[in-house]
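Here's the structure, in structure tokens; my notes come after.
One protein chain is absent from this view; the other protein chains keep their places.
Naming follows writing order (A and B), and every chain is counted from residue 1.
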Amino acid sequence: MLRISMSKWLTLGGLAVLTSLAWAQTLRIGVVGPMAFVQGAHMWYGATLAAEEINRAGGIQVGDRRYRIELLRVDTNEMLSVTDAATAVERAITAQRVDFLVGGFRSEAVLAMTEVAADYKRIFIITGAGLDGILAGRVDRNYERFKYLFRVSPNRSSDLARTSLLLLGEVVQAVRQQLGIPRPKVAILAERAAWADPLVETATRLIAAPPPQGYGAEVAGTWRPSAVATDVTSELTAIQRAGAQVIYTVLSGPVGVPFGRDWGRLRIPAAPVGINVEAQQETWLKATDNLGNYVATLSSLAPGVAITPKTIPFITSFQARFKEFPIYTASGAYGALYVLADALNRAGTLDVEAVVKALEATDLVGPSGRIVFDKTHDVTWGPGFTTGLGVQWVGNRMQAFWPRNWRVGDKVISYAGVRPYQLPPWVVEAWRR
Amino acid sequence: MFAAILVNGLVLSGIYGMLALGFALTYGVARILNLAHTAFYMVAAYALFFFLGWTGFAGAALLGVLVVLLLALAAYGLLLEPLREHEATVLIVTIALALLLQEVVLLLFGGHFRSVPALLPGYVEVLGVRVAQQALLALGFAAAVLLAAWALLKGTRLGLGIRAAAQDQEAAELVGISLSRAGYWAVGLGALLAALAGLAVAPMATLEPHMWNPPLLVVLAAVVLGGLGSLPGALSGALVLAFAEVLVVNLVPGGAFLRTAVALFIMVLVLVARPEGLFGVGFAEER
Partner (left out) sequence: MTGPLRVWSLPWIFLYLRHEVLALPGRSVALLFVLFLLVLPLFTQDPYWLRVLTLTAIFALYAASWDLLSGYTGQVSLGHAFFFGLSGYVSAILGRELGLPPWLTVPLGASLAALAGVFVGLPSLRVRGPYLSLVTLAFPIIALGLIFVFPKITGGELGLSGLPRLGQSRLQEYYIVVFTFLLSTLFLWKLGGSRIGLFLHAIREGEVAVRMVGVNTVRYKLLAFGASAFFAGLAGGLHAHFLRVVGPDSLSVFNSIQPIVWSVFGGLATIYGPVAGTFLLFPLLEFLRVVEEVRMVAFAFLILLVMRFLPQGVVRGVLDRLEETCPRCKVRNAFTRRRCRACGVELRLPEKEVVA
């Protein structure tokens, strides 16, 4: 009896030791962002979802060891103070001993945060800040120092610009065809920010250039409100007086909400399209007092649109777990964790230099597109990679209208669930002669 | 274009005017540069948003005003009045109070933008300019409030006491006006005006925890421009700055982002030319 019990205990004991050894290894990943705001909160949610899925599937296999992911929530307070954000990151690295960093939203703060990460040679995958200069000019000019930085979402601003201009083309075409106006007038409403300047320039040229290089339309004027303006009625009345049928918006700050609300309330007879980051959130209608219908913007995700096979499962589990529709920082953080897991797997070691090399060779399908890094460690833009969607609020719901029969070379891109763009009814009424 | 400037300028003046008048009252009588003034305005807007979940607009508005009044009077009684002699400390306390209110709002409501449904949806065309009906309502409301405040200040004994205390504290005390009570009344009225401004603007603005920052700068500039301690001055300052902002946005569309900078620049120019502001009351050196 004793002998049998002994062997039973030994087996049990052996199993316990083995499993604990198997799970003894954890990888600490710090999710850094403004946690009091939706952008940071969604980073945390997306990362949590990915970490749970990966851990449930057995963790990350690195060489001959299995690691489980442990997430650390680091509130950087970056909206209030850049200094604070940089200190938070240093604390995460030294005191909280994170192995990898994921996150970052406010570009100016991310600039400082990445300096700290580069000092400590920690891999930092950016999931929320879009300005080109965070990676461009650093990873290419000073590769040895900044090679640890990668960006999974959003596309860098100059690539977002390309998508937004394609969306503009759609709407200009709609105006041309549905309203019978051969040369539509486009008003440019861009927040005063350095990232918007090249967009304004490019848009101005593109709009006026004759097809097929340009849109063969006319620029009615350019208005540059502050990114934190709370009232754009003056700009809107001026746009209306200028006789524009389309408003090309380049708005990433809070000004997007007053724009939508005032535009809807005053029923300005011009269709808005472009970049309006506030309009990407599911709280858009509530924030604009239900006046934000028909506003079009680019966005990473839209309900019911399968960009990749992973999109709908991601949206479904995210909504089931957190009861909110994910914004781009959520899909970004989710994708970032999978990218990291995949790279660690391929590298077979935790040595950071090898992991960087493995990251550079990433070719992974995430919920918002195919992730392949270019030479500045930004996610590649283009058909078959990651471009984002064009979405529009119709009937109090967000639906996608682009890409729909997007012709590039000999490829035609369309995602399932995309519907045609709709001009706001009062715009049609005002201009239908 | 002239019509657009006129209409938008008037609407903006009404709102800035309410805020500036309340601020000027608090400074003129209680000698407190209440940097939490626009924070009260924010709390009123959020309170309206919160209570609208329970009752109709009138009830929510009343509750919102009550909340702000209680908050302001409690802050004054517990924190500000005992510290009256230490001006710099009072300044910090109002800053800390504003920060505290901001963080509490952030905790309770999150950083998302909220909105309050408009009482009067839709727009009208005035002189060829499209104006939201809610904006006209706010303008009318602001005019009514300002007239009522005027009537109070000029026509009642309480108003007389407040104006006297604002003009010369020592003389007012000599005549028998209780400075402490005048202080409470002034703070209460100031907070009431801020709360009313919050209620008027809430259906047109987006509610977020930092919404108290831009109006604070404009209110400070308006009150200083008009002359601290002068109530008509505060209103004139608000008018000037509102029109300056609207002019910038209309005449220099590429420079719309500069509206606050231009407003403050105008303030600097006026002050250099007239150091007490447009209607400034030069305070006798108070010993």
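The rule is short, and it goes like this: a residue touches a chain if its C-beta (ideal position, glycine included) is under 8 Å from a C-beta of that chain, and two chains touch if they have at least 3 such contacts.
The structure displayed is predicted, hence computed values, not measured ones.
Visitor: I'm checking contacts with the chain that's been left out. Which of B:Leu83, B:Val126 or B:Leu146 qualifies?
Guide: B:Leu83
Visitor: If I consider the whole complex, including the chain that's not displayed, which of A:Phe105, A:Tyr148, A:Trp195 or A:Phe259 touches that chain?
Guide: A:Trp195
Visitor: So which of B:Leu91, B:Val126 or B:Leu158 would be touching the chain we can't see?
Guide: Of the listed residues, the one touching the omitted chain is B:Leu91.
Visitor: Footprint of the hidden chain on chain B, which residues?
Guide: 27, 33, 78-79, 82-83, 86, 88-89, 91-93, 95-97, 99-100, 103-104, 107, 213, 217, 220-221, 224, 228, 257-258, 260-261, 264-265, 267-268, 271-272, 275-277, 285
Visitor: For chain A, which positions touch the chain that isn't shown here?
Guide: Output for chain A: 35-36, 73, 75, 77, 80-83, 86-88, 90-91, 94-95, 107-109, 111-112, 115, 131, 133-134, 138, 142, 192-195, 197, 227.
The criterion applied here is as follows: only the chains that are shown with their structure count from here on.
Visitor: Could you please specify the touching residues of chain B with respect to chain A in the complex?
Guide: Chain B residues touching chain A: 1, 4, 8, 12, 106, 110-118, 121-123, 129-132, 134-135, 203-206, 208, 211, 214, 246, 249-250, 253-257, 259-260.
Visitor: Which residues of chain A touch chain B in their complex?
Guide: Where chain A meets chain B, its residues are 34, 36-38, 79, 191-192, 221-231, 233-235, 237-238, 240-241, 254, 257-258, 261-262, 265-268, 278, 281, 283, 286-290.
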